[in-house]
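Before we start, here is the structure in question, set down as structure tokens.
Removed from the display is one protein chain of the complex; every other protein chain stays in position.
A and B are the chain letters, set down in written order, and residue numbers restart from 1 in every chain.
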Amino acid sequence: MSTERNAAVDLPADGLVAVVKADCPTCRLVEPVLAALPQVTVFTQDDPGFPAGIRDRRDDTALDTSLALEVETVPTLVRFAGGRETGRIVGWLREEWQEFTGVGGLGADLPEYRPGCGSRTLDPDMAEELLVRTRGGSLRSRRLEIAALEDEVEALYDRGFSDGLPVVPPTPARVLRMLDGTSRRPDEVVAVVPPNLVEATVEKVAINAVLAGCRPEYLPVVLAAVEAACTDEFNAHGLLATTWGAGPALCVNGPIRAEIGMNWAGNALGQGNRANSTIGRALQLVIRNVGGGRPQEVDRAALGHPGKLGFCFAEDEEGSPFEPLAQSRGVPAGRSAVTVFAAEGPRGLADQISRTPESLARSLAQGLRSVCHWKLPGGFDASLVLCPEHGRTFREAGWDRARLHRELDELLLLDRAEITRGAGGIAEGVPAGGSARPIPKFRPGGYMIMHAGGGAGMFSAIVGGWAGGPGGSAPVTREVDPWR
Amino acid sequence: MAVNDPIVILDPTDESAADSRTALERPTSLDGLRVGLLDISKARGDVFLDRLAELLAERGITVRRYAKPTFTKPMPPDLRREITTHCDVVIEALAD
Partner (left out) sequence: MHDFAALEGRGVIAAFLASTQFVVAASAQARALGYREVPAVFVPHPIQDRTDSEVRALADAALAEIIAAVTRSGQGRR
């Protein structure tokens, strides 16, 4: 018990203090006992007229004193000496009360023992209010009022906080509960968010995570995602401002996937899993609300895609023929991480016949080649999400991720004659002339391979990206644990 | 919390915008905009709006006229749909 807190609520420096509530049978039982004590200050949690016969009876219906004393049970009897607490008892035990108060014969006609009742500060219906009262002061964001006649969901649309789907009103209590998901302080800066280059605090990210529908345990992933997306390499500003339609996507690795119930199995890239759906959405809402990146404003996408509401999934590490993506990108094994990458909507790639890794790799290469334009090399990044039934072929052949990359790199060397402007009757392409050497479809490191999906279906997915590398966007991986 | 207490939320933005709802950004003039006059159906309001329509017409602004079935209730959805489809600007009159 800190003396500062005692000072704030005006407790006597010396003597006895009791905390009671009329709703508690034990408190009512000891009513005459309290009245019989020569000197006691009684704080009452519910009925200010209870207990009777007390000279120094104080109204604690606001529970300030009960909170300051950290009362969990009523009745509680506390002794102060020289401004410090020197002892405390709870409930009713005759002998204990007699000894504690030094008053003999106390409550002689009462039963010897009755347990106390729960303090009102622990009532579930008080929890929300007390949470805000005790910790709301740590929140720095501007308070906005939704007026009495406004529908709160409509009000959040009207104020422009939504991506088009309903958002959860970020009340102080919800934001405080969200902040329980991290040990970081609310005022810590997570990142400087483009396009307006606004510092996003842990609190601002938590508010947007509430809007998005996240649970508190998702918050560390959201924080790591915001950190990753706001790096110079990822270049969220460029990705937003381009007329190309890609947006940020997230792939989550490590133990946190299972801890927060993410989906990496059937429909991993689709709807239906709260963590997958809301983590990606929270990142996009941070970019919208904190960074100011809104469609038809700084977001200049000609078309965009539905995954720009939020695109997040977990990698299937357990069933993967490869080491986890994050590990291939430098994160130590067994650690949780999130990788952000530029993504269009995923497009299925069927191959139900290939039984050799060589044949299957050729199919995958053809799919990857179509990203951006079949005749355009070198510019755009991409991702390949390998489904388990395709992954099996590579596992059985002993191909690891690096081997598949090497084979695909070979298969994705484009013949200049095929891609020259005008070739195939298509004006688009690379300018004629120059060297006759084949041109790689992707820049070095310009595509990632991930593993996810349901156990049945020989359907992988190609996810187009955006201009890769300096001037464009490169995937960025950040560990989650520092944000827990 | 009382039923009519406002709900307090925390601002998810960079806090550069006004903290209450604000009316839409206004155009510099009414030129070329579709203007509607909405009669809330209180006595004498039609006379006022007739004159207002004349005055606007003198300034080259033609208006569409609408009337609520009753001033005692918000406009019905079909009227709202009609107005939002056909008007950029609406002047609602006349509460007395």
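Simple rule for what comes next: contacts are C-beta pairs under 8 Å (C-beta built on N, C-alpha and C of every residue); 3 or more make two chains touch, one makes a residue touch a chain.
Here the structure is a predicted model, which is why all the values come from computation and not from measurement.
Asker: List the neighbours, among the chains on screen, of the chain that has been left out.
Answerer: Result for the missing chain's touching partners among shown chains: A, B.
Asker: Which residue among B:16, B:29 or B:62 touches the omitted chain?
Answerer: Only one listed residue reaches the unshown chain, and that is B:29.
Asker: I need the residue numbers on chain A that touch the omitted chain, in ascending order.
Answerer: These residues of chain A touch the chain that is not shown: 145-150, 154-155, 157-158.
Asker: Using the document's contact rule, name the residues of chain B that touch the chain not shown here.
Answerer: 18, 20-30, 35, 38, 40, 42-45, 47-49, 51-52, 55, 68, 74-75, 80, 83-84, 87-96
Criterion: only the chains that are shown with their structure count from here on.
Asker: Indicate the whole-number Å distance between the mean C-alpha point of chain A and the mean C-alpha point of chain B.
Answerer: 40
Asker: Write out the stretch or stretches of chain B touching chain A in their complex.
Answerer: Contacts found on chain B: 1, 4-15, 17, 19-21.
Asker: Of all residues in chain A, which touch chain B in the complex?
Answerer: 129, 139, 141-148, 152, 155-156, 158-161, 169-172, 175, 196, 198, 203-204, 207-208, 211, 285, 289-292
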